[in-house]
Each structure stands twice: as C-alpha cells, then as structure tokens.
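== chain A ==
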Amino acid sequence: MTTPIISVSDASVSFDDTRALDGFSLDVPVGALVALVGPSGCGKTTALRAIAGFQDLDAGTVSIRGETMVSDKINVPPEKRRVGMVFQEYALFPHISVAENVGYGVRGSDRVRRVAEVLDLVGLAEYGSRFPNELSGGEQQRVALARALAPEPDVVLLDEPFSNLDAPQRERMRRELKHIIRAARVTAVLVTHDQSEALAIADIVAVMRSGRIAQVGAPPDVYRSPVDPWVAGFLGDAVMFDSTVVEGVIETPIGDLDSDVPSGTDVQVMVRPEWIRPVQSPTASACVTDTEFYGHDQRAEITLADGSVIEAMVPSIDAIKVGDTVTLTLLDAVVFDRKEPAGLA
Partner candidate 1 sequence: MTQARSAVEFDPVVPHGDNGIVRSRGRQAKAPWWLWLGALALVGPLLLAIGSLFLRVFDATPAAWDTLFSTRTLGLVWRSFALTATVTATACVLGVGGAWVLARTDIGFRRGWGVLIALPLVIPSYVLAMVIISATGATGLIADLTGYTFPSISGFVGSWIALSLSTYPYVYLITSAALTRVDPTLEDAARGLGATRTRVFRTVVLPQLRPAIGAGALLAALYTLSDFGAVSLMRFDTFTRAIYAQYSGRIDRSPAILLSIVLILLAAVIITAEWRTRGRGSIFTSSPSRSASRVRLSRAGRSLWTAGLAALVAVGTVVPIAVLGGWVLQGLANDVEFVIPWNAVVGSITGATLAAIVAMAFTIPTVVLIVRHQSKRTEVLEKSIFALFSLPHITIAIAVVAFTVTWLRPVYQSLGVLVAVYAAMFLAQSVSSAKSSLMAIDPTVDDASRSLGRGRFQTLWRVQLPLMRTGLLAGGALVFVTTLKELPVTLLLSPPGFSTLAVRTWAAADELLYTRAATAALILVAMSVIPVYFLSIRRRESVGS
Partner candidate 2 sequence: MKRLIVLVAALAIIGTACTSDDGSNSLTLYSGRSEDLVQPLIDQFEEETGIEVTVKYAGSADLAATLNEEGDASPADVFFAQDPASLGTVALAGLFEPLSEEILSMVPDRFSDSDGAWVGTSGRARVVIYDSTKIDASDLPSNENPFVDEEWAGRVAIAPTNGSFLSFVAAKILVDGEDATLEWLEGMAANDQPRYSGNSPIVEAVNSGEVEAGLVNHYYLLRALAENPNEVGRNYFFPEATAGSLVMPAGAGVLASSDNKEAAETYIEWLLGEFAQTYFAEETFEYPLVPGYPANDVLPPIESIPTPDIDLSELAPLLDTATDLVAQAGLL
C-alpha cells in the first residue's frame, strides 16, 4: 500500500479534566472515503479539527501528503494545510453571495471558471447570485461542499454533514455526496454519529471510542467481524449469548457452534439478527411472539424454550407470523473471549 495521505499517530487532547483524544491514530489511504464514527463525546469532531488544524494537540503527530503538519516542533496553521472542510452548520459567510462564498478560497485568474465548474458539480449552477439565507438546508450543504472543493484540495473533511437535513434529504444527499467526492477525486474523511450512514457511504469505517480508534476496516468487515462486543453493538443490532467452550463446541440456545477456542474459555457469542434463519417446524420449541413487516424485510421476535427473547431479521419473502413455531439456523456468529474480548476474532 502507498503512503497514507493523512496520518495521525498517538494524538492526545485534553479539555479541562476530560480527554477528548487519547492516543488517537489513523491512516487514511489516498482516494478513500473514510467515515469516522462513534457515539457522541467520543472525540471524533476533535480529531477532525486536529487534522484541519483548528485544534492544537497536547501530544502526537499529524502528517498530510507525507508532510509533517503537527509535531513537537511544528504546527502548520489551518490555512497552510490545503485541506477542505465542510462544517456541521455549514458556516457559510452570510454577507456574501453563493458564488463569492465558493470563490473565497480560489486564487488566480480562473476563479470565475472554477466557481462555475464546482457549482455545476454540486448541481447549483444557477444559484451563484443568491445569498446563503435564501437557500434550503440541502442547498446550503451543497454550497458548503462546493466551497470546500473549489480550491482543489486533495483532502476534504466533513463534520456531521447530514445532521441538519431531514430523513429523505439525508439519503439523497448521502448518495450525491459520494458521487461528487468520487467525481472530484479527493480523499474524504467524514464524521458521523450514525453508524448506518457510515456503513452506507464509506470505503473505510473507523470506529471511535473514548478518544481513540477501536476498529478500522471496510464496512462489511467491521460489521461482520467487530473486534469486541462494544463495536458489535455500536455498528448494528446484536444478539448476545454468554457461553463456555466445551471440547470445541459452544452451546447456545439457538444451536451449537464449532470452535477452536480452548476448552473452558468463557465466551460471548454475537449474532446479527439477520444471521438467524427461522424455519417453520411444528415440533420446534421456539415460538414467534411478534412481527414487524418493513417491506424489504421483516423483524421477528422469537421466544425461546427457556423463556428468553431474541430478534431475527427475515427476508420479506419468508412467510412468518405470530404463533408459528420455528427452528433456528445460525448463518454466522462471532465469538468473543469474555475476559479479553478483543483477543479473539
């Protein structure tokens, strides 16, 4: 792999008595769209601001394009980092027009052409003479993106880019954003607290917890193989069972798993609801006690023989209804060591 375009290592930042970043490290490969995702307060915005240069680090280094931006001795100011940034509230300049906003960071003679080009890219070619307060939320969002892209940075940072949009707009913008970023051939890092958004948009998802990275990987990988129960739970619905390995077999209420984990290890088994396949069987002991039909799929609440309740996501083509008795098949499962959750894969 080539050298990462952004590389942060061991970054730490404290505010008063809380640590916003605590040994944060992240490498972003050229051309990737990385989603930095984590619960609120995990430090993801701080990390983004540190990369952009708005947040000074207590310790750690940042380099961009192989050049050191932050170290013990160096601290390149934001305006010298050539990093585009889209702010959560867009931070459009209210006193100048859309075209002037977009052209703000462009220097040189082909400014007009470049402004037209980027506005065209974000689909707002006709909007140049308007003022920010005359735009809808989605339009403001696109102007903010256009403004960040206009100086032709090779890196763009986006802070909660969709948080101010309503649900339908959000989904459309998400696709558009991906398209625009691809078209502009830039590396992008976006911050979000919404794991489904992160999984949907990113090439690489970086999950953050308490000021550091918990896991980095392609969306399917982090979703399917979370490093610990916390990441598993954060990235999606998870059904958890505690169990113990007995001679290569892990017993769970919904079936046994083969395992090469040494006997006697206390483990936690994580199963995604859609990895559970209920099949109608009159003799089975598990029983469907509730369903919700979504269209593309359906959720089934299943009460097991021991009285515990689990959830399964079932393709909508499967006929399933309340009162059915079912046998359960596990399509996949992840096993964690209960003592050292991250130690097992």
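Everything that follows uses one rule, which is that contacts are C-beta pairs under 8 Å (C-beta built on N, C-alpha and C of every residue); 3 or more make two chains touch, one makes a residue touch a chain; residues count from 1.
Per the selection procedure, all candidates are chains of the complex that A comes from, given by their letters.
Given the structure is predicted, the values throughout are model-derived calculations rather than measurements.
Visitor: Which candidate touches chain A in this complex: 1 or 2?
Guide: Candidate touching chain A in this assembly: 1.
Visitor: Within the complex, which stretch of chain A touches candidate 1?
Guide: Touching candidate 1 from chain A are residues 13, 15-16, 20, 39-46, 49, 52-56, 77-85, 87-89, 91-96, 104-105, 107, 131-133, 147-148, 150-151, 157, 159-160, 163-164, 193-195, 230, 233-242, 253, 304, 306, 308-311.
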